[in-house]
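This structure is in C-alpha cells; I'll ask about it shortly.
Only a single protein chain was left out; the remaining protein chains are all shown in position.
And then subunit A:
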Amino acid sequence: MKLTKKFVGSVCHREKLNVPAGRAQMAAQGRQGGRKSNKMTALVVDDNVVNRAIHHRLLDNLSIESEAVGNGKEAVDIHCSGKTFDLILMDMDMPIMNGIEATRKLREMGIRSMIAGVSTRSVEHEIREFIEAGLDDYQEKPLTMSKLISIIHKIKG
C-alpha cells in the first residue's frame, strides 16, 4: 500500500479549524457545503457489503441520499475530495483504518457532521473509546429504522 503525500504526517490539505471535537453543532451551523437539492445526505462507512446495502435502503426510505465506502481511509479520502455529508454512519471494525481512527481524523480535519457509530461491540470501554474519538451518537448493530430515526432526530436538534 503506497502512502500518498497527503497522509504522511498530518491530514490532507484542508483548512484545519481549531475547534474542539465533540457535540455536532448542526442546528447552529445549518447545512454544510453547497448542494442543489434540499435532501439530507449521508455517508455509510462499513466494510461489509450486506450492511452497506441495508444501510443504504434504510436511508433511501427516509429520502436521504447516501454514498458508501468500505473503510475509514476511504471515508477520510472522500472528505479530502471536498465532499461533506449531513450524517456519517461509521462502523467500528474495518481494515486499513478503523472507525475510531477515522472519526478522530475527521474531527481533526474540522468535520462537524453528525457521526453516528454503529457497531456490534458490546464491551463498555471499547464503546467509550469510540465515543471519545468524536461520535455524536452510538447505536448497536443491527441498525433498524427506529434506531436510524433516533439518530436523525439528534441532527434536527
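Note that contacts are C-beta pairs under 8 Å (C-beta built on N, C-alpha and C of every residue); 3 or more make two chains touch, one makes a residue touch a chain; residues count from 1.
Keep this in mind: contacts and distances are computed from a predicted model.
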Per UniProt, and picking from "Histidine-containing phosphotransfer protein", "Trafficking protein particle complex subunit 2-like protein", "Prolactin" or "Proteasome subunit beta", the hidden chain is "Histidine-containing phosphotransfer protein"
In the full complex, which residues of subunit A touch the absent chain?
47-51, 53-54, 57-58, 60-61, 93, 120, 141-145
